[in-house]
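The structure is given below, and queries will be raised subsequently.
Let's look at subunit A:
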Amino acid sequence: MKYVIIGNSAAGLSACERIKTNDPSCEITIVSEETYSNYSRPLISYYLKDKVSKENMFYRDEAFYLKNNIELILANKAVDVDSVAKKVVLADGTVLSYDKLLIATGSIPFVPPVEGMKDQPNIFTFLSMKDSEQIKAYAKKDMKVVIVGGGLIGLKAAEGLNKICSDITVLELSDRLLATILDKKGSDIIGNQIASAGVKYLLGDTASKIQGKDKVESLVLKSGKIIPCDLLVMAVGVRPNVELAQKAGVTLNRGIITNEYLETSIKDIFAAGDCTVSLDVIDGNHKILALWPNAVFQGKIAGENMAGKPSLYNGNFPMNAIDFFGLQVMTCGVVNSDDDYEIKKVETEQFYKKFSIKDDTLAGYILIGVPERAGIYNSLVRDKTKLSTLQGDLLDPIGIMHFTQEERTKKIYGV
Partner candidate 1 sequence: MKRVYAVEKLCLNCKLCEVYCKTAHSKSKNVIKAYKYETPVPESRIFVEGDNTASLAFSCRHCEHPACVEACITGAMVKDPETGIVTNVKERCIGCMTCLLVCPYGAIRPGHIAYKCDLCQGETTPACVANCPNHALVYIEGGSEK
Partner candidate 2 sequence: MLEYLMPEYKVIRDKDRCIECGACARQCSNEVHKIEEDGSLSADEVKCVNCQRCVCLCPTRAISIQKYENNFRENANWTDQSMKEIFKQAATGGILLSAMGNPQPYPIYWDKMLLNASQVTNPSIDPLREPMETRTILGRKPDSVEFDENGRITTEIPPGVTIDVPIMFSAMSFGSISLNAQKSLAMAAKELNTFYNTGEGGMHQDLFPYADHSIVQVASGRFGVHKEYLERGQIIEIKIGQGAKPGIGGHLPGEKVNSEVSKTRMIPEGSDAISPAPHHDIYSIEDLRQLIYSLKEATGYKKPVAVKIAAVHNSAAIASGIVRAGADIVVMDGYRGGSGATPTRIRDNVGIPIELALAAVDQRLRDEGIRNQISLVIAGSIRNSADIVKAIALGADAVYVASAALIAMGCHMCRTCNTGKCNWGIATQRDDLVKRLNPEIMSKRVVNLIHAWDHEIQEMLGGMGINSIDSLRGNRLMLRGIGLSEKELEILGIKHAGE
Partner candidate 3 sequence: MLKKEGEIRIPAGCAISGIMNRKGIRFSGVDIITSIALMHDRSNGLGGGFAAYGIYPSHKEFYAFHIFYDAKESKEKTEEFLNEHYDIDLAGKIPTRKMSIIKDAPIIWRYFAKPKESTLIESALPEDEYTARCVISINSNIKGAYVFSSGKNMGAFKAVGYPEDVGEFYRLDEYKAHLWTAHGRFPTNTPGWWGGAHPFTLLDWSIVHNGEISSYDANRRYVEMYGYQCSLQTDTEVITYLFDLLVRKHKINLELAARILTAPSWDEIDAMDPEKKELFTNLRRIYSGALINGPFSIILGSNKGVLALNDRLKLRALVAATDGDNLYLASEEAAIKVICRNPEKIWYVEGGKPVVMNLEVPDKC
């Protein structure tokens, strides 16, 4: 069997492993438009602040490709798919035929139009290794940095740049940082944390105009405020990279729609990772779940199905583990619907815990400063465990003893 995988990151590589396991004699070709081989996208902020060396960015070495007999094509973009002839056309004209195709093209930055934005050399996005390298090369200590977007990418960029530049301002249009994964209280804690690290942030504001000749020199904000800017990072958000999927003609709804085997609307074309639409098992909605673990998980399922071993994807749910300036933040599922959910929370100077509960099951949580055993909360969400069966309160430090004896025996011995 010939497999072609578009995308050389979490979902793509995870699929490779499963394909290889289930179909050892297969041929796999991976196509990536990146110049680097696989690297861990979430690590680009760590690379920026020199916490991770370049070599450690690559989480699978060359041997991985050799061992798995994978042909890796880098710096070459898949530009078209002929799903009838089962062929993929690359930017350089190469044509690859496939028996099964996986689209794992991930996300691309979403850059909203801003007045005055051209190809200024000091405007950056922050999603790829290349972005990180370029920022690293450009940034100097005394530069004034403005980051548009107080979400995950923006704050990670701020954290990475904080090591280099002393004047950083984050602009967030909504009323709180990390708006999609935190409530106001959580956001305030993060705000304090980044502020104490010397990063400024403005809420309810954003760049409305870029000023400067050849490069950005200052920004006019929505509020009318004008702030100087030597380095602008556009980190408003990402969207699924569905360009190729569109060419192939698969059904889309923002992201690629798949069935539970992660096959797209076109036979033998599968999709996995950030470019897809996933079922959120908590609220039952289909949405983009741009999460590393979900990408790996989907890649695995897609890989198995492609190799002929039926495997079901039952959906996932949003979850994040992030550390900001040394503060550990864990969030999952529903975190900001206080009116529709029963809320249990506790906040102290050291930590913040919040649980959203519905129908005796946990729908989401925020843990700031208390990462311990977050995985158990996650399992409660995933397994829809009836909270009334737990021995002890959710707000107590959770552990294996919260489960009934039968449950914990299962957990200990059930591996």
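Definition applied: contacts are C-beta pairs under 8 Å (C-beta built on N, C-alpha and C of every residue); 3 or more make two chains touch, one makes a residue touch a chain; residues count from 1.
Regarding selection, all candidates are chains of the complex that A comes from, given by their letters.
Here the structure is a predicted model, which is why all the values come from computation and not from measurement.
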Numbered candidate touching subunit A, per complex, among 1, 2 or 3: 1
List of subunit A residues in touch with candidate 1 within their complex: 14, 40, 42-43, 46, 51-52, 56, 58-60, 292-293, 296-297, 300, 319-323, 328, 330, 332, 371-376, 378-379, 382, 398-401, 405, 408-409, 411-415
